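Our next item is subunit A:
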Amino acid sequence: MKYKTRLKSFATALSFVSLMTVGGAIKASAEDVVLHMAVPDWPPTRIMKDMFDREYKPASGNKVTLDVDFIPWPDFYTRVNASLTSGEKKYNMAVSDSQWLGAFIEGGYFRKINDLIDADPDLKKAMDGMHPKILNAYSTYPNSTANYYGFPQFPDILVSYARKDIFCNDEEQKNFKAKYNKKLPCTGEEFDDVDWELFGNIGEFFMRKKGDMLAGKPADDDFYGVGFQVGKGYDFSTSSVNSFIWQAGGDIWDETKAPDGHAEGQVNSDVAVKALDHMLSFIKYMPPVAKTGTMDIFKTDELFRAGKIALNVDWVGLGEASLDPKTSQVADKLVFGMAPGTRGADGKLNRTSQIGGQPFVLTTWNTDIINKEAVGFVKWWLSKDVQTEYASKGGQSAIKDVYSDPKYSTYRPWNRTWASSLDYQKDMWHVPQFYDLLTQQQDQYDLAITGKQDAKTTLDNVAKYQENLLKEAGLIK
Partner candidate 1 sequence: MATSMTIWEKLGFRKASRVGEAGWGHTLWAALVSFIYFLPVLIIVITSFKVQNEALSVPAKFFPTSFFGLIPEQYVFTPTLENFTSVFSRAFTTGGAVENTGFDRYFFNSMFIAGTSVLLALVIGTLAAYGFSRYPLKGNDTYLFIILTTRMLPAIVVIIPIILMFRIVGLSGSYPGIIFLYTAFNLPFTIWMMKSFFDELSLDVEDAARIDGSSELRVFFKVCLPQVVAGLAATFVFGLILTWNEFLFALLLTGSDTRTVPVAMNQAVAGGGIGVLWGLLAAIETLFLIPVFLVTFFLQNHLLRGVTFGTVKR
Partner candidate 2 sequence: MSTIEVKKITKKFGEFVAVRDADLSVKAGEVVCLLGPSGCGKTTTLRMIAGLERASEGDIVIAGKRMNELPPEKRDIAMVFQFYALYPALNVGENIAMPLHFEKLSTEERNKRINSVAKILHLTEVLDRMPGQVSEGEKQRIAVARAIVRDPNCFLFDEPLSRLDVELRHSMRGQIKEVLSNLSKATVIVTHDQLEALTMADRIAIMKDGMIEQVGTPHEVFAKPANVFVASFIGTPQMNLVEADLKSFGKGVASIILGGSAVEMAADPAVSKLRPSKVMIGIRPRAFTVQDKASKDTIHAQSELIEPMGAETLVHARTKTGADIRVVVPREKRVKIGEILHLKPDAKQTHFFGEDGMAVRT
């Protein structure tokens, strides 16, 4: 009797288990395909979702739905990382910052797409039509090899945001000429030609106290010369420092040279130290928040939109807000140029710069039907018409056919700089240890930016840590 009771309870438990398993295993029917995608919540992804819903007709005839999980930016990494590493297998596609690739590929979450490209000539054509620097940064792992993983979702570059009303003011032009014997830039083309020296002059020149004359009027608040990202959060200061180091001819630890490339000696080379010092020299021309280590891309953008900065270098992806009079007090006073560079001996500008933006990837647990529909979606997404429409709505494209169309530069004022800037884009590490490398480096840069440590010590610390870590990981011999 008692034995029976026990058996019965056992059976009940078992049936409960099997019920749950069956419930979890219900798959989408062949006609109904749902693509689950994790994306950050911001306009480029919202536009994509909107276009998909209105325009996408799958060639297969299946009913394809794109179920997009819009995750707020500040938590995007945490959420995606937790979902992937816990084996939740929730998403079929995900937007990923380019530097996350290694971590999630090594973990076995992101799918290699070479087979899909090879099997599909249309997709291959689309990939070939992409700017090689973008393709390299967004898709390859190990970096610069022919192993592909991602497609561009929103490629992003740094540009100069400037205040036309101030730069083109006659009085200011005259005074600047008198002081530096240089022409103060005013048009977009003139801004394209700004090097860091002129950038520094501009910074110094436009430092104004409240009540000082600014473009013929007394300033209503303190005014600052320049701004770019030097924040401690995420990759902000690293993005700026990387550009300076590359332009000076130095380099960060280069994963393509592993396992022979060392961090010691490279990361803290004299060139790198000088480059970091160079970058630090501009902080005095920035709004005071830069000295607190919290001047991230949003803060400098916010200060610029509030009319506190003359010249700001920031991502194109944040540009829309400065054009919108609802969110920007300088909406009608803007001029854009390429991000500043370092002038070489030949007089040409070296503009090598940290790339922004994100690719999106497929995950490894997708079924064939999901993969098929995902590829269909990708091909649609990378097609010329769709990319053109995307760009016209405020997106950006890495497809040559799209951005080389003369109409492209009319979509947004900064698009003029797009094609020529792409050649200079470069990315930081893609190795799985990137977050470890990044946080320690950000900590160290923060000490330098807030004036607690000199450039040499900073880079020495970074180099020592990286050398140690990468050795442990087997990436340095």
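With respect to how the candidates were assembled, all candidates are chains of the complex that A comes from, given by their letters.
Keep in mind that, in the parts below, a contact is a pair of C-beta atoms (placed from the backbone, for glycine too) under 8 Å apart; a residue touches a chain by one contact, two chains touch by 3 or more; residues count from 1.
This one's a predicted model, so the numbers in the text were calculated from it and none came from an experiment.
Of 1 or 2, just one candidate touches subunit A in this complex, namely 1.
Across the complex, candidate 1 is touched by residues 20, 23-24, 41-44, 46-47, 50, 69-70, 72-75, 78-79, 82, 85-90, 220-221, 298-299, 301-302, 306, 317-321, 323-324, 326-329, 393-394 of subunit A.
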